[in-house]
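One protein chain omitted, others in place.
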Amino acid sequence: MSRPGPLNTARVLFATRLAEMAEYRAEVVIWMLSGTLSLVMMLVWMAQAQGAPGGQIRGYDAAGFATYFLSTWLVSQLLVVWVAWELDFEIRQGTLSAKLLRPLDPMWTHYASHVAERLVRIVPMLVLVTIFALLSGARFTTQWWAYPAALGLAALGFTARFLYEYAIGLLAFWTESSTSFQELAWLVYAALGGMFAPLNFYPAWVQSVAVWTPFPYMLGLPAQLLAGKAGPKDALRGALIMLGWLVVFWFLRLAVWRAGLKKYGAVGA
Amino acid sequence: MTPSPPDAAVHVRDLRKAYAVHEKEPGFLGSVRSFVSRQTRLVEAVRGVSFDLHPGEIVGFLGPNGAGKTTTLKMLSGLLHPSGGEARVAGFEPRRREAAFLRQITLVMGQKQQLIWDLPALDSFLVNQAIYEIPDDQYRATMREYTDVLGLDGILKKQVRKLSLGERMKCELAAALLHRPRVLFLDEPTIGLDVNMQESVRAFVRDYNERHGATVILTSHYMADVTALARRILVIDQGALVFDGDLGSLAGQARAGKTIRLQLRSPVTAQALAGYGQDVSVDGLSAQLSVPRAQVSERAARLLADLDVADLTVEDPSIEAVMADLFGHRTPPAPAPTTLERA
Partner (left out) sequence: MTRYLRLLRIFTGATLSAQLEYRANFVGALLASLGAVGVALLGLGIVFGQPGMSSVGGWSFREALLVTGFFMLTEGVINVFIEPNMSKIADAIRTGSMDFTLLKPIDAQFGVSTRYLNVLRVPDLLIGLGLITSAASGLSVTLLGVLGAALLYASAVVIVYCIWLALSTTAFWFVKTQNVAELFNSVFGAARFPVSAFPLPVRAFLTFVVPVAFITTVPAQAMTGQLAWGVALASPVVAAALFVATRLFWLRAVGSYTSASS
């Protein structure tokens, strides 16, 4: 009698969460439409470029802005993480208790949900990107390697974001406002990731701070790859940096989780 | 630390738990005051509880609300860390939450759901199979057994959100016991269920205990749960164990009789009923009174003969009533504050 291993556990978790996300397909589309910051900024910059002398701002014409911001929008759709809200809810309502009784870290269930949601998201997302691209005149790169490279970076970026958002969500063990920290973290991610403008539009000192954070590599870089403005060397360097951040966030999450469990055990649900 | 007897399924010595609780005076001013400076006090929810359970034993764990039952169960399942004393369950120290320990136990808490709301219950079972790494043949055998005993046929493929409360509870139980735990903590497993469902939950627990020799600790507000399942009773009150013995001696100590409820066709006065029992109350065409256990059938027969009765039911006294009777209790006793401090 052979016991099923962790691979089987992962497969079942993923399949179940995929079935659950398929139940939420209408909501998934609404969630997709709610992240419009990139699109608003795209429209503003396009109008600005049309009014600028020569029709360009820092080498971007209207179509260039459209390409950049649609790419950011696309990548940001793959980086969506809501685990902090769920943890906040579970910890405050005490439903975490039931999950703690199982011999598996509850993180894996959440991770499976998030990955499954991405699969549900991908079809309407591609449809929307195509429509937006036709309307705005965006032109994505023709280099085939840029697509798997951007996808790989997005996968690393998503996992890194999942881990640090998880750590933020766990703050609910100590404070009732963990979701506000999540909103602030989002602001930093959006700003340094390049959702307001390409990173080289920012003041020099902001740029020099940004390169020491993971954000430009998880959002701005894959977007630039799709727009054809970054090369394979940039992609490789970004991937290595993201791997480093993954290790950091992995241990950060683990430390907060252990401390949180100690606190939960002392005070209870 | 005393070594646990090797044969004990649950071994508890001088178990303690203290909490800091935040307090506020009522009203808006009270809110403002507590916003500025918080009053907390230390409450000892469990103060030095000791007992041992043999493998295969079913124990009823009773006590008024707030007595410390749930806190104790949470400590035994590893969700809460004791602030003192010793607990060993199936040979493990619960607070370490080792995977091997978690595979041996389960905790069922009323309506706290572990089922995935928007999917059929079967999906939740598959998830649990994967998480507990239950081999396929064991999974199938367990599912056959539970489907039989609980009557799960036809409800496993419905979305959980579309199940009735009773059906959901059946699935909840099956999911919680899918990994065939050896120690079961059941906290109010029949709360809110109708009489039929309560009976099938009891039958399931009894059957599981007999088949698998599991140890069961059960808390309930329904006397019938306890009388149907447990021979040994633990009573906890204000955080301390006040009774540990068999059901017979607990019931024998109870002076509380049974309650007879009447539905009448024509109104009667309380005085007219006073001759049949104590604690008479009349409300329009319904009335209730309590009679000594030994005289239930004789009194019921007299009532039916003397009055124009539409319906008559005999009920066990609630556990609260027995408890009040046994230990002379006013309802929920507040644990005494031990220290007062400012946060």
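Quick notes
As written, the chain order gives the labels A and B, with residue 1 at the start of each chain.
To be clear about the criterion, contacts are C-beta pairs under 8 Å (C-beta built on N, C-alpha and C of every residue); 3 or more make two chains touch, one makes a residue touch a chain.
Worth saying up front: this structure is predicted, and the values here are computed from it rather than measured.
Remark: the omitted chain is touched by one listed residue; of A:130, A:143 or A:180 this is A:180. Screening A:43, A:63 or A:252 against the full complex identifies A:43 as the residue touching the chain left out.
For subunit A, the residues touching the chain absent from view are 26-27, 30-31, 33-37, 40-41, 43-48, 50, 52-53, 57-58, 175-181, 183-184, 186-187, 190-191, 196-197, 201-203.
Here is the rule we use: only the chains that are shown with their structure count from here on.
Subunit A and subunit B have CA centres that are 44 Å apart. By the touch criterion given at the top, residues 1-5, 8-9, 11-13, 16, 19-20, 23-24, 94-95, 97-104, 109, 261-262, 264-269 of subunit A touch subunit B in their complex.
The touching residues of subunit B, counted against subunit A in their complex, run 19, 71, 74, 77-81, 83, 95, 97, 99-100, 102-103, 105-107, 109, 112-114, 116, 118-119, 123-124, 126-138.
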